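With one protein chain withheld, the remaining protein chains of the complex are depicted in position.
Letters A, B and C mark the chains in the order given here, with residues in each chain numbered from 1 onward.
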C-alpha cells in the first residue's frame, strides 16, 4: 500500500486529504500514477485535468513527473506553492 | 567671513573643530582653498597632506574639489565617511 | 569563535516577535555586524479580503525550509539564520512569515535573506486561500510567475 496525500485545491477537488492505494503493476513513474489516478473517477479527473501544473513530492521531497516511484511510502500531489 | 568646519582626523590634526576665515582674493575653487590652508601652518599641512582623500561639503552638501566656492557660508573638510 | 550556527526553522500558528528573533542571533555574539529581517504580512487587497487561510504540508514544510536554509549557509558566511512561517487563518495586517539573517558584513545578510524568501515562495509547501470580505467563496491564490523568476536568478552564480 502507498499513502497518497493531497493539498489545497487538489485536496478539495478529490474530496479527501489522504488515502492508501495499491498501485497496479506497470505504474512506475509519477506520470504513470497521475494518469492512472485520472481514470479513477470524475473527482480525480477534475483535480488532475492539467497534470503539468501538479507538483509531486515523494516522502516529503520534491520530485519530477518523470521520476520513478520506487519504494515511496508517501506520495503528495498539490498545486504550485503560494507561501511566504 | 567664511566658516570652516572640520571632522574626524582632519579636526584632530588641525586641532580645532571650526574657525572663521577671510578668504584672500584668488581663492575660487575648493582646490584653491585646500592649497591655501596647507600654507597656514604645520597642523594644516599634516591634516591636508593628501588633499585627494579630503572630502568637502558646502552648506551641508557634498561638492567636488573643482567646484566654485561661490557664496558659501559654511565649508566642511573631512575624511572619507565610515558610518553605517 | 563559535561553531557553524544551526538555522532555526519554525512552522507555527502563533505570531512571532521580530525583536526577540533578532536578539536570539545577536546576543552574546559580538562578531555580528549586520542583521537583515524580512517580514511578510497579509494584505487586504484594497479591502477585498477578510483573511488568508494558510494550508501547509506538515513535516515537508519544515524539511524543505531546512534544505533551503542549509543551502544559504553554504553560500554565505552567516552567523545566524531563522525562518518562521505561520499557518491557519491570518487577517490583513498580521504577519505571515519572518526571515532573519545575521553576518559580519551586510551583503551576506541581505543576499541570504532575499535568497531564502525567493526559494521559500517557490518551494515550501504552503498554499493560500482567500476569504473574502463580501462573504462570497474565495479562491486559492495563484502562484506568481515573478516568484519563479526570482528563484531562477540565483542559478546564474
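Side notes on the structure shown:
Heads up, the rule we're going with is that contacts are C-beta pairs under 8 Å (C-beta built on N, C-alpha and C of every residue); 3 or more make two chains touch, one makes a residue touch a chain.
Model, not experiment: these values are computed from the prediction.
Shown chains touched by the hidden chain across the complete assembly: B, C.
Only one of C:8, C:34 or C:141 touches the chain withheld from this view, namely C:34.
In the complete assembly, the contact with the undisplayed chain comes from B:80, out of B:26, B:39 or B:80.
Subunit C residues in contact with the hidden partner, per the touch definition given at the top, are 1, 17-19, 22, 26-27, 30-44, 46-47, 92-93, 104-107, 109-110, 113-114, 117, 146, 150.
Residues of subunit B that touch the chain left out of view are 5, 7-9, 57, 60-62, 76, 78-84.
Keep this in mind: only the chains that are shown with their structure count from here on.
Between subunit A and subunit B, the centres computed from C-alpha atoms are 72 Å apart.
Inter-chain spacing, taken between the CA centroids of subunit B and subunit C, is 48 Å. Subunit A and subunit C, compared by their mean Cα positions, are separated by 26 Å.
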